[in-house]
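Of the protein chains in this complex, one is absent; all others appear in place.
On to subunit A.
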Amino acid sequence: METTRLAGIWSQRKVLDTLVRRDLRVRYARSWLGYVWTLIDPLAMGLVYFFVFGVLFGRTTGSDDLVFIVYLLAGMLPWNWFNNSINETARALYAERLLVRSTNIAREMWVIRVVIAKGIEFLLSLPVLVLFVVLILFGADLGSGNLSLNERLIAIVPALLLQFVLCVGMGLVMAPVTALVDDFVRIVRIVLRMLFYFTPIVYSMELVDDKLPWARDLMVWNPLVGIMDMWRVGLSGKVGVDGWAWITATIVSFAWLAFGLWVFRKLEPAVLKEI
């Protein structure tokens, strides 16, 4: 059943292109500043976290680790994609109910399109990370630490793929549930805020091993731990690959996709009656 649904989605991928273009056009049509916002937002937040954790708390990564500001951005930018995807997919069906009611495309598209549109915005925000990498490579002193680009940068490809699978899977659960249950969005927001701190973005897993050794075994089931690690290994030759986290990230992401497809199919008739 799920495979035939997937085949149906694949056969309609052209519509996906239309939907994503529409999303991006709506986002960037209103003001020429549109693209600048995509850069300013992560830049501002990155600087805030940098001053709080990097400067005030004096969090230096040491010579064996990635420079903190790069470490931070390499975690925060993918996090923003994840965060925006989940928040937006939760509203995906309800916000577009007029369209959902009047067109007969595979309804999963409404979720997938959000993840892709947010993914493109995320890719457009990557110059922020590139900027800091270039600054440091050219000798700017932005804190102690290592920065040595290496061939493991290729791990970004599976990182993107896994995060896409994860976001689609979770989004397929969020969208129908929020369409049926009014205040589910509030819980999602709280969980997301907690998850931000349960993901190694402003701290590293080494710090967890150091202070709370037992927590690693739990945290490793957060697929973002592995995904963040994939982002960072290519930026410094001294960062080791966290093999277990990569494996659990893969398992958990695809498990979410399977679960999401199942939930979506179960709830779809009820959602259509409701919206």
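Heads up, the rule we're going with is that contacts are C-beta pairs under 8 Å (C-beta built on N, C-alpha and C of every residue); 3 or more make two chains touch, one makes a residue touch a chain; residues count from 1.
As a convention for this text, contacts and distances are computed from a predicted model.
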Per UniProt, the name of the complex member that is left out, chosen from "Sigma-70 family RNA polymerase sigma factor", "Transketolase", "ABC transporter ATP-binding protein" or "Probable glycine dehydrogenase (decarboxylating) subunit 1": "ABC transporter ATP-binding protein"
Which residue of A:7, A:187, A:218 or A:258 touches the chain not shown here: A:187
Sites on subunit A contacted by the missing partner chain, in the whole complex: 14-15, 18-19, 21-22, 25-26, 29-30, 98-105, 180-184, 187, 268-269, 272-274
